[in-house]
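Shown here: the complex without one of its protein chains, the others still in place.
After this line comes chain A, so read on.
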Amino acid sequence: MALLKLPADVLARPERALLPPSSLERPWHWLRSRLHRPVALRRLGMRAQLPGIHRHAARLAALDADALRADGEALRHQLARRGITPSLARHAFALVREISRRELGMAHHDVQLLGGLAMLDGRIAEMHTGEGKTLTATLPAATAALAGIPVHVITVNDYLAARDAELMTPVYRAMGLSVAAVVHEMPPGERRAAYASDVVYCTNKELVFDYLRDTQQLGRNRHPLHAHAARLAGTLSDTRLLLRGLHFAIVDEADSVMLDEARTPLILSGPSGSEAIDLALLDEALAMAGEFEEDRHFVRESGHIHLTERGRQRLTELASSGWAGRSRREWLIQQALLARHHFHRDRHYLVRDGKVQIIDEHTGRVMADRSWEKGLQQMIERLEGCEPSEPNVTLARLTYQRFFRRYHHLSGMTGTAREVRQELWQTYRLRVVAIPPHRPSRRQYWPTVAVGRAEEKWRWISKRVKDMSDQGRAVLVATVSLADSEALSRWLDEAGVVHAMLNARQDADEAATVALAGRAGAVTVATSMAGRGTDISLDEAVKSAGGLHVIVAGHHDASRVDRQIAGRCARQGDPGSVEFVVCDEDELLDELDGWQRRLGPLASRLKLAQRKREARHARDRARLLAADWQEGEQLGFSGKAE
């Protein structure tokens, strides 16, 4: 590890300037993503630092509270003066470890220290699920914060952000550092105060939206010098800005945040003043779309709808005066066709309290305050018989790919990064370091159960759930979609199994549900929402009965998601078992066509389908990034970066 000197300034709002990749850069990084120093060598280098940390730790363990605080103050001065040198980092790690031991009763294991070192070095630490990543993150976060660098610990959802911040507050506080969590409901004033803390726990969405809101405030004064001039001129007030710059980020569940969610850019929208939506026109479009027949008037190709020649003719015949412009006409009908044929209730959205709410396909959570663009939302609302909402217009747009690279120091941790390490390098210039587990895993993988029809699957699962819970084990069933989880819930009700639900519709008391999921005989049906970060603590009775049993009812979009769900059991040396139940009607099989869809064992077909979907999503991300740069070049005249 080399000396780490990062800007700690908060007035200049430092962020890394990014240049569009030149033509040779992409192949070069493609190559570098495959050729690198063996990870074992790198791990060895990090291991060499452990004795140093332990030496400090032994010294610190002997100190009383006051002496420890004094030692921390001294270290703080040192760090501020000299930057994060390797020796100071070792000292800081030992200090964090000692304080954690005293405050939480948890001292960091060696593997956690390794993970912390990897992150301080600007890498992604791949640690097995249930290895205590939250605790690991305190090491680099506190070290950087001691050096005066504002730290963002970014995670996937508000629940985790709030939980982690709360759990770790004692450690930071004991070191004289302020901690805050930014969650969705916070008003701007509180947000500003939270971002002013030394260590901020937040979700990726909130962070990027706040960043975009800041760019709206800054307008053309994005450059520090411009901003300073505006500040002097009195046209810019720092008190209206939320963030203090992009200094140091630790991304929890890095693969989810940086890849899965990066397929769609984040769009900050605001109420549209002028562009009112013509409801009559929408209704007309929807009615017309109802008359269009698939394959005759339009075709569906990989998520897009294309009008055929016949469809175009039909459109011209049917269109009335309000449909000026061929492009506008075709676009309207396409939106209407999308609303009718592409988006499905309880898979892409749910209707709650007379409102259409979008379900995040990665986390299975409701994305509050998000809406589809340009009348699509209103069309779906009309179809669902809801009150049409106010249309929004885009104010700013940013992809995660570009946002995260603006951090001066970016690091991450996750349980599943192996499969995507090349993409992580190519997109974010992040290396993945696999950290060995603290204790060997006791997770048992049971053979995959393949059945023909969906009903058989639910019947089989409800029977298995009953058996397991009768044995006194806790059971977690993970379904692919909200509709699936509700279907299973009905089957369980019929079988008389008492169960808890955790999905987009029933997300009110996530913490309580998770807390109860580890009791003897508890049955929890969840979507992928119960994947990342969900720590189900087990009763002693359950542990002796064999721990948590996870049934994965169908593969998800990425094998990483499956692995995350499997990782809910057998955490930190507990026993546990996982089994996959798949059927021939799983949606994932749509990825295959022709003979591939039917030929061969179901399990291998599903694996193939999953690989194809992963590859498709990876391509989507690459395309998004490429288009982002390309359009950015084209829009050089706009003077706005987002």
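As a convention for this text, a residue touches a chain if its C-beta (ideal position, glycine included) is under 8 Å from a C-beta of that chain, and two chains touch if they have at least 3 such contacts; residues count from 1.
Note that contacts and distances are computed from a predicted model.
*Asks:* Refer to UniProt and select, among "glycine dehydrogenase (aminomethyl-transferring)", "histidine kinase", "HlyD family efflux transporter periplasmic adaptor subunit" or "Cytochrome c oxidase subunit 3", the name of the complex member that is left out.
*Replies:* Hidden chain identified via UniProt as "HlyD family efflux transporter periplasmic adaptor subunit".
*Asks:* Sort through A:60, A:127, A:396 or A:606 and give me the one touching the missing partner chain.
*Replies:* Residue touching the chain left out of view: A:396.
*Asks:* Could you tell which one of A:306, A:463 or A:490 touches the chain left off the display?
*Replies:* That would be A:306, which touches the missing chain.
*Asks:* What does the interface between chain A and the hidden chain look like in terms of residue numbers?
*Replies:* 19-20, 220, 265, 299, 301-302, 304, 306, 324-328, 330-331, 373-374, 393-397, 619, 622-623, 626, 631, 634-640, 642
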